[in-house]
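Here the complex is missing a single protein chain, while all its other protein chains stay put.
Then we have chain A:
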């Protein structure tokens, strides 16, 4: 079961507002896989999502620490960047399951290195540059939970363009 949804935003503010709407509806155990070039705005999107979750602590990139946890929102946010582990990501058990199947929502950057360990039912988001400060966002749901979330998002933020 695969379903897709596309958006085009005109500014980083608009991108974050969309992300915040998603942050308002995500649930425990949701997994969001982010892809896009360096500078595409993966962390910017995650900041918006955190705002939607009601997290007040500033969200900065997890590249150095690999996983950052934020506990002060509606549900916890686990923000991961697998880049630094590379091919070794699957051998280095960082307790991934406790995040993926835990109380919070997992957002994973550079998830390709971890493909085989990530739940099959997940939301994938590919971000590319658009005009000016805007972005093209392509969501893909790969299972029933993710599809349900995507339908909710579509209702909250209809794709008029």
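Please note the rule applied: a residue touches a chain if its C-beta (ideal position, glycine included) is under 8 Å from a C-beta of that chain, and two chains touch if they have at least 3 such contacts; residues count from 1.
Simple rule for what comes next: contacts and distances are computed from a predicted model.
Hidden chain, UniProt protein name from the list "tRNA N6-adenosine threonylcarbamoyltransferase", "Peptide/nickel transport system permease protein", "VWFA domain-containing protein" or "Xanthine dehydrogenase subunit D": "tRNA N6-adenosine threonylcarbamoyltransferase".
Only one of A:17, A:85, A:117 or A:130 touches the absent chain when the whole complex is considered: A:85. Checked against the full complex, the one of A:66, A:117, A:130 or A:148 touching the unshown chain is A:66.
By the touch definition given at the top, chain A reaches the unshown chain through residues 38-39, 43-44, 47, 57-58, 60-71, 84-86, 88, 92-95.
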